[in-house]
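On to subunit A.
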Amino acid sequence: MRRLIPLLLLALAACQSNDPRAQAKALIASRCAACHVVPGVRTAVGVVGPSLADIANRQVIAGKFANNRDNLIRWIMHPQAMMPGSAMPEMGISQPQATQIADYLRTLDKP
Partner candidate 1 sequence: MRQPAYRTPRIGESTPELRARLHAIWETAPGWRGWLSTVDHKEIGLRYIVTAFILLAVGGVEALVIRLQLAGPDLHLLTPEQYNQFFSTHGMTMIFLYALPILSGFSNYLWPLVLGSRDMAFPRLNAFSYWVYLAASIFLYSGFVIGAGPNDGWFNYVPFAEKDYNPGINEDVYALGMVLLGISTTVGAANFIVTAFKMRAPGMSINRLPILVWGTLTANVANLLVVPAVSLAFFLLWLDRQFGTGFYQPSAGGQPLLWQHLFWIFGHPWVYAIVLPAMGMVSDGLPVFCRRPLVGYSLVALGTVATMILGFGVWVHHMFATGLPALSLSFFSGASIIITFPSAIAVFAWLATIWTGRPVITTAFLFFASMILLFVIGGVSGFMTASVPVDWQLTDTYFVVAHIHYVLIGINVFPVVGATYFWFPKMTGRFLDERLGRWNFWTMFVGFNLGFLPMHLTGLLGMPRRVWTYPEGMGWDTLNLITSIGSFVFAIGVLIFFYNCWKSYRSGAPAGANPWDAPTLEWSIPSPPPPYNFAVIPTLASRHPLWEDRLDESEARSSLDRGMTLDEGKETIITTAMDAEPDRIVEMPEDSYAPLLLTIGLAVLFAGLLVKLWLVAGLGGVGCLAALLLWLWPRQEMRERSPEPRKIGEPAHG
Partner candidate 2 sequence: MAEHALARPGQLAVGPIGRNGLGYWGVAMLIATEAALFGYLLFSYYYNGATQPPGWILEPAPKMFPAVPNTVLLLASSGVVWWGEKGIEAGRRGQALLGFGITFLMGAIFAAVQIYEWLIKPFGFAANSYSSLYFTTTAFHMAHVIAGLIILAALFGWTALDYFSPRRRIVVSAGVLYWHFVDVVWVFVFTTYYLTPYLGFGT
């Protein structure tokens, strides 16, 4: 038993680093947290942009685009291209990263 616990913890830690949700959360904590409230990410308590608590239920994003996976990914990568003058900056997020973030956000459906 005593040997099992550290092993288990190690396994848990290993899981976390490969878990796409964990990776998405780390990205969100680093890139999005300063502006948005994102459930599941404790540091994401920003008050600049809208809360993303139930973004999965929203019909449109940025007040203009249909809320589907492709648009969300595109918006995360290039908000200024989609809507010049939006407060949301270009953040140099790559396609795989944006996909991870978008997939995480699309699970948020509780207000």
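On the choice of candidates, all candidates are chains of the complex that A comes from, given by their letters.
We take it that a residue touches a chain if its C-beta (ideal position, glycine included) is under 8 Å from a C-beta of that chain, and two chains touch if they have at least 3 such contacts; residues count from 1.
Given the structure is predicted, the values throughout are model-derived calculations rather than measurements.
Here subunit A is displayed by itself, and among the listed chains 1 or 2 from the same complex, it touches 1. Every residue of subunit A that touches candidate 1 in the complex is listed here, in rising order: 42-43, 45.
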